[in-house]
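The complex appears here without one of its protein chains, the remainder shown in place.
As written, the chains take the letters A and B, and residue 1 is the first residue of each chain.
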Amino acid sequence: MTDFCRAAPIPQRPPPKFSRPFRAVLRENFFADWTSAAITFAVFAFLALALPPLWRFFIEDAVWRAPDGALCRAPGAGACWAFIAAKGPFFLYGAYPPDQRWRVDIAFGLAAALIFWLLAPGARKGRAALGLFVVLPPVGFALLSGAPALGLPRVETTLWGGAMVTLLVALTGIVVALPGGALLALGRRSGLPALRFFCAAVIEFARGAPLIAVLFMANAMLPLFLPADWAPDRLLRPLFGVALFASAYMAEVVRAGLNAVPPGQSEAAPALGFGRIATLRFVVLPQAFAAVIPAIVNNFVALFKDTTLVAIVGIFDFLHTVDAARLDPRWAGPKIAATAYVFAGLFYLAFCLSMSAYARGVERRLSASRPPRL
Amino acid sequence: MSRAVRRFAIQAGLALALGLLFAFAFINARENLRALGIPTSFAFLHDVAGFSINQSLISYSPLSTYGRALIVGLLNTVLVSVLSGIFATLIGFAAGFARLSRNLALSRLAAAYVGIVRNLPLLLQILFCYAIVLAPLPGPAESYHFAGFVLNNRGFFTPALSYPHFWPAIDWPLFDPALNRFNVVGGWRLSPEACALILALSLYTGAYIAEIVRAGVQSVARGQSEAAAAMGLSAAQARRLVIRPQAMRVILPPLISQYLAMTKNSSLAAFVGFADLMQVSGTILNQTGAALQVMALVMALYLALSLATLAVTRLYERRLRWGGRT
Partner (left out) sequence: MNPRRPLNLIRFFPALFAILLGLCAGREAGADTLDATRARGFVVCGVNIGLAGFGLPDDRGVWRGFDIDACRAVAAAIFDDPDKVQYIPLSSKDRFTALQSGEVDLLSHNTTWTESREVGQGLLFTAINFYDGQGFLIRKSLGISSALKLGGASVCVQQGTTNELNLADFFRAHGLKMEPVVFATADEAIRAYDSGRCDAFSTDASGLYAERLKLAHPDENVVLKETISKEPFSPAVRQGDDRWFNLVKWTQFALVDAEELGVTSQNVEEMKKSPNPEIRRLLGQEGDYGAGLGLTPDWAARIIKAVGNYGEIFETNLGKDSSLKIPRGLNASWRDGGLLYAPPVR
């Protein structure tokens, strides 16, 4: 009866080869018509004019090794990479005592490991999240700031600086904003008017003002609102401001995610015997977060860029450290500014581009697993 | 316990906790302010400011009041935001269409611009514009001139209208050592700090707008332009009558939030010494010590700016909303 059916499926065939001669590709992409040809010509002329001087300045004529700024000040000298090499440790750790810097390495190594664990596909996320959000803050704080009881001498936050402060501010933002933003977003959707109003007020307040104003306020007004003998640390105040700001922005992202979860999901879960927390934890939040992972990561890219603003309250983050170092009379010269800013630019590009690339990768995975929208 | 009672109890508890927190903050603030002798009224706004501001749209001197100084700062923020908004829109639409271009060289160039600019901190770009792009400008004696405009390291000077004898006349900027050996005289001036800020803000926001434009145009289904062609519309007509109205609906909401973000980003002026709202209020706070009042005013003014931007763009949005779907 089933003779006319095949017993085994036909093996998959490779997609038809779609190849065109190189000349055709070239013509289509660069010389489709006269306008296109003119544009191509203009673009390549621009690159031919712009790139060689850049190459000469940053590579060929650059000063790679020098004891001080004398060689870099010589006429015809290009970028002064020797300056970056000489100031490298300062850019990374600020004035953190050199014999204690291993503590910084350990703290950020731990954070990096936890983040990779959390992002790695297929791993047990629960423990990684527990480590990042619960264990890391006190451990990292004890490592960086010191715990005399454990034999780690105290290092005042006034000595902290450079990349470690940038990463600290960014990490604080991330670690506080994910749970904080989720709480604010849930509160804003809550059926309790008082809670809804409170969360909406916090979110709109932080989103309505520039981050600089929030930082300025945290710096000038936090001490006023606390008893005179509490006086929060100078670094803690901008951290508080950044955490508030990041949570508010994160709340809006999470809210979009919550809206994307079909209402049937949270109706079906109680019908299956899930409690309120279980519904939230196993049904709603995973779907909500998964839908907005790219937006979350993009939010973190923005946060990472915004860490530079803590300089307004006198914190020496990476950019501020680089900016301040270029005034050192031993190195100061006409080429130092360009060198310093390009170096700082590479640092931020490296971090932001890899985060953006991750977001795009997730986006691609998500859109592949989702039915196409019509 | 019934559900209603529980809901009420929970909310009352929350309100009580918040009330206690606010009371705690309020009592502390009152104690601290009294102990420090910091003024708590807005009377200081009528006091003489004493400091000068180098870029102002309204007449201002050190004898003006703090209140007026604040208005000068607000207007400077508006000035920078509006100019950056215009340039950013132009750059953004140009780069957005360039990215959609079928010419690979052009679209890759636009993609490189968008990719780099979006992944660098705005502050770095502002400092870069100020220190690298504008620093090589010549002094006033060797200014660049073109069509009555003057550019040097003291700023960008444009001809301005003046009314010397009740009659409008053009006030040309010029450098005359007999009048002033240090600076260009006459015309209307945009300080280098403002130029750096506007340049960086336009490039930065432009990159974001480019992405919005690209997404907007791509959101219009391909069938739309094919259908337009089938109905005999020319390519230009199809763009104007079919693609643009549909794309603009998608583009507008994120575009508005970009304008809002840009207005807030203009507060980075403080880093290059441009007297915007944030910088002026910082000076006032420093001189008067009235932290609470000044910060409250700044927050309120930025909120007002955001609302004003929203209102203006809503007007345009309403024009787009003809017929059907929104």
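One rule holds for everything that comes next: contacts are C-beta pairs under 8 Å (C-beta built on N, C-alpha and C of every residue); 3 or more make two chains touch, one makes a residue touch a chain.
Being a predicted model, the structure only gives us computed values, none of them experimental.
Peer 1: So which shown chains sit in contact with the chain we cannot see?
Peer 2: Counted over the whole complex, the chain not pictured touches A, B.
Peer 1: Among the options A:A324, A:L349 or A:V362, which residue touches the chain absent from this view?
Peer 2: That would be A:A324, which touches the missing chain.
Peer 1: Touch as defined at the start, partner being the missing chain; which of B:N153, B:S257 or B:T313 qualifies?
Peer 2: B:N153
Peer 1: Thinking of the whole complex, not just what is shown, which of A:A95, A:A256, A:L353 or A:L366 touches the missing chain?
Peer 2: Of these options, the touching residue for the absent chain is A:A95.
Peer 1: Out of B:P62, B:G148 or B:P253, which residue would touch the omitted chain in the full complex?
Peer 2: Of all options in B:P62, B:G148 or B:P253, contact with the hidden chain holds for B:P62.
Peer 1: Tell me which stretches of chain B touch the chain missing from the display.
Peer 2: 6-7, 10, 14, 32, 35-39, 50-54, 61-63, 131, 135, 139, 153-154, 179-183, 185, 191-193, 270-271, 273, 275, 279, 282-283, 286-289, 291
Peer 1: Determine and list the chain A residues touching the chain excluded from the picture.
Peer 2: 95, 97, 137-138, 141, 156, 158-159, 176, 179-180, 182-183, 186-187, 189-192, 195, 219-220, 223-224, 226, 228-234, 236, 240, 263, 266, 270, 276-277, 279-280, 284, 312-314, 324, 327, 329, 332-334
By definition in this document, only the chains that are shown with their structure count from here on.
Peer 1: Mind pulling up the chain A residues that touch chain B in the complex?
Peer 2: Chain A reaches chain B through residues 28-30, 32, 36, 39-40, 43-44, 46, 191-195, 198, 205, 208-213, 216-217, 220-221, 223-228, 301, 305-309, 311-312, 319, 323, 337-338, 341, 344-345, 348-349, 352-353, 356.
Peer 1: Show which residues of chain B lie in contact with chain A when the two form their complex.
Peer 2: Result: residues 7, 10-11, 14-15, 18, 25, 28-29, 31-33, 35, 101-106, 109, 115-116, 118-124, 127-128, 131-132, 135, 264-265, 267-268, 270-271, 278, 282, 285, 291-292, 295, 298-299, 302-303, 306 of chain B touch chain A.
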